[in-house]
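Note sheet for the following structure.
With one protein chain withheld, the remaining protein chains of the complex are depicted in position.
What follows is chain A.
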Amino acid sequence: MKLPDKQGHFGQFGGRYVPETLMPALLELEKAYNHYRNDREFKEEFDYYLRQYVGRPNPLYYAEKLTKKLGGAKIYLKREDLNHTGAHKVNNTIGQGLLAKRMGKKRVIAETGAGQHGVATATIAALFGMECEVFMGEEDIRRQALNVFRMKLLGAKVTPVTAGTATLKDAMNEAMRNWVTYIHNTFYVIGTVAGPHPYPVMVRDFQSVIGREAKAQHKKIEGRLPDVLVACVGGGSNALGLFYPFLNDREVRMVGVEAAGHGIASGAHAAPLCAGTVGVLHGNKTYLLQDEFGQIANAHSISAGLDYPGVGPEHAWLKDSGRAEYVSVTDEEALDAFTLLTREEGIMPALESSHAIAHVVKLAPTLPQEQTIVACLSGRGDKDIHTVADAMGVQF
């Protein structure tokens, strides 16, 4: 069975649950994407920018010291943190930016949580000469002041969102409202593998460069496929980017790591796959954090990029079909992993990526030394210094 179906369904998940105003725009986007995804010139231009602008391929780094310390499987890190702008997000914004350009859209908008996707969108808007407006929850603006300033330096307008919980989900509501209003000239750059079809597919395709490179690099170093893939999951774009090229390699285990916040039992977490129920939000059917009446619940994570009550529909499908496993790690475990990787390897991971590392810390010692783990280091940790300092009780 080929997934998704024509209307963007992965089994019961995905689809296009949007106001009528957006339907023609989504159909137009789908048509344009289906054309350009197979267009040689488009692909060459995308590859060109990934190589010359983003700096790909980035390394698959053998974390030897961490491996020895944990005393189990060999740990490889896919270094998305070394990309221009410091995270995997730019792979997708380059792709969508090139598409927007070809569709003649002069204005791009985006939602952002941690600010990484906002920065990546503001970056390509500067590069391609487009007007850019980024919607960001007021609470996140406070947590990620550095990225807010970065976006402004890049020429973007950052619009604070005060509605609801003033975090990522509300920023996405506001971006949708803006898109509904300015649909004639605006391209909505969604930052993750969620939202209405074709976004989950399109973002996955643009991000799957992560997995394609990792596969080839691992093969070159180890002469075979890796045993386990590990990546953090908020909306799930870096995870799906890593997993997707391995979907048909049944012997490769895939583990997505959600944010358990203060612990699943506390209720203050961001782990819809581990502890959510099926519902519809932001244009797609997926696992959500919600109450018994279908009202969306607040997510909590120390990492702003994982602080989202939903998840991409293809992850929901991979969970239900059993092809991928989903686990969760707490704020505290993520902070410990942040410190560990910084001290052992001299690599400061983003708090999002620290969740993946935290699971590697648990998993590696349980596996034999001949096995390998590829973990996605989705972004660098500079942006989180203030949050980490706060958590450690350090004042500047």
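Criterion: a residue touches a chain if its C-beta (ideal position, glycine included) is under 8 Å from a C-beta of that chain, and two chains touch if they have at least 3 such contacts; residues count from 1.
Note that in this section contacts and distances are computed from a predicted model.
Visitor: One chain of this complex is not shown here; going by its UniProt record, which of these names is it: "Tryptophan synthase alpha chain", "DNA repair protein RecO", "Signal recognition particle receptor FtsY" or "(Fe-S)-binding protein"?
Guide: Answer from the record: the omitted chain is "Tryptophan synthase alpha chain".
Visitor: Looking at the full complex, which residue from A:55, A:294 or A:365 touches the chain that isn't shown here?
Guide: Only one of A:55, A:294 or A:365 touches the chain omitted from view, namely A:294.
Visitor: In the complete assembly, which of A:17, A:61 or A:128 touches the absent chain?
Guide: Reading the full complex, the residue touching the unseen chain is A:17.
Visitor: Identify the residue among A:282, A:300 or A:380 that touches the chain left out of the display.
Guide: Residue touching the absent chain, from the options given: A:282.
Visitor: Which chain A residues touch the hidden chain?
Guide: Those residues of chain A that touch the unshown chain are 7, 15-21, 23-25, 163-164, 169-170, 172-173, 176-177, 180-181, 183-184, 279-283, 288, 290, 292-296.
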